[in-house]
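Rather than the whole complex, this shows some of its chains in their spots.
Letters A and B name the chains as they come in the text, with residue numbers starting at 1 for each one.
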Amino acid sequence: MINSIDTNQLLTILDLSGVWAFAVSGALTAMQKRMDIFGILIVAFGTSFGGGTIRDILINRPVFWLHNETYLYILFIATPVAIIFRNYLQYLRKALFFFDTIGLGVYTVIGMQIGLTWGYSPMLGICLGTLTACFGGVVRDLLCSEIPLIFHREIYATICVVGGVAYTLMMYFGVSENVNVLVTMAGIIFTRFIVVRYNLSLPAIHLHDNMPHA
Amino acid sequence: MINSIDTNQLLTILDLSGVWAFAVSGALTAMQKRMDIFGILIVAFGTSFGGGTIRDILINRPVFWLHNETYLYILFIATPVAIIFRNYLQYLRKALFFFDTIGLGVYTVIGMQIGLTWGYSPMLGICLGTLTACFGGVVRDLLCSEIPLIFHREIYATICVVGGVAYTLMMYFGVSENVNVLVTMAGIIFTRFIVVRYNLSLPAIHLHDNMPHA
């Protein structure tokens, strides 16, 4: 059933969902900072387009939003909708987390897919997927002069890398591309929910000497 | 009269003025941070070249300052001149604001123009113009470890977008390109002066729930 969909179509649908999700995530962060409508739009733009832009620049691919205006239209719809329904998003932190996580899963898989399609190895594909997924959040934090959510971002990156490895393994075991895309994406989203819900983290690397800041 | 000038020439002159203005703006910020001469030069470089660099990278155009050394020469003249005359720039905040605003107007129009010349739609042109104008300031703030002037930057971006829309409208109504370039630029500069002078701002979007920081 799912294999009857063209993988490119599936990726396009997911890509547009990711743009939507990260635009909402950016808009919510900007509203917390009490920005005006253009400020919100710009943060949504940076959050939503930042990751894919750096991916496209790195592999010298035409920058996606400059060659398909659909992305901008989605941004211009998603942002006002997020503004209008902001008070229905009662539990804003949860909403932000929800959209952020969806964007994370979608962008990791898409970045990785594009990397593989362009002939890069799975290792480089994982790097590209992780960059695509994480860079938008970095831009959002910088634009909002947030103290960069480094601990969050770590969890981000860790989950992206693990998702990328899972994708590679499934690929080698012959899982069909569509199933692989959806399973990896769902896995990343699910894992992040679990990680945050149960407050999981990898052990931090401690230094024995306690010295002043370098 | 003004139509007898080649539009490319006009844009080149404006471009060089923009480089000068943003270089001074960067140098003034760096001097406020008591940097040494190389530090000042680097901040001037980032402020002045940052926006155009990201624009050229995005549309895969040769990066402007790597293909025309005039820009670097202007930087190397503008920065020491700003240092020498720093105490004549008595009201430094006003001087900074003045040069910053000129750079803003010039870079918006040039970014937009280049976008249109390269075959992008007006909507994408406006995005490119806004990016070109605003990115240098972001780099300056990051290099100077300023708390990013997000409220300023919002005004920035809002005015750039409005200027870009005005340019598009005048284009459709058949205003000659040179006049359009100059009017838009003057309009952006004028608007920013008014906005800051009368402390205007768009209403911020408020959230009803007051929750802790996400």
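Everything that follows uses one rule, which is that contacts are C-beta pairs under 8 Å (C-beta built on N, C-alpha and C of every residue); 3 or more make two chains touch, one makes a residue touch a chain.
Computed from a prediction, not measured in an experiment: that's the story for all the values here.
Colleague: For validation: placed chains = 2, all identical. Expected total copies in the complex?
Modeller: 3
Note that in this section only the chains that are shown with their structure count from here on.
Colleague: If you average the CA atoms of subunit A and of subunit B, how far apart do the two points sit, in angstrom?
Modeller: Distance between chain centres: 30 Å.
Colleague: Touching residues of subunit A toward subunit B in the complex: what are they?
Modeller: That would be residues 28-29, 31-40, 42, 45, 53, 57, 60, 62-63, 66, 69, 72, 83, 86-87, 90-93, 96-97, 142-145 of subunit A.
Colleague: List the residues on subunit B that touch subunit A in their complex, please.
Modeller: Per the touch definition, subunit B meets subunit A at residues 57-60, 120-121, 123-124, 127, 130, 134, 138, 142, 147-148, 150, 153-154, 157-158, 161, 201-209, 211-214.
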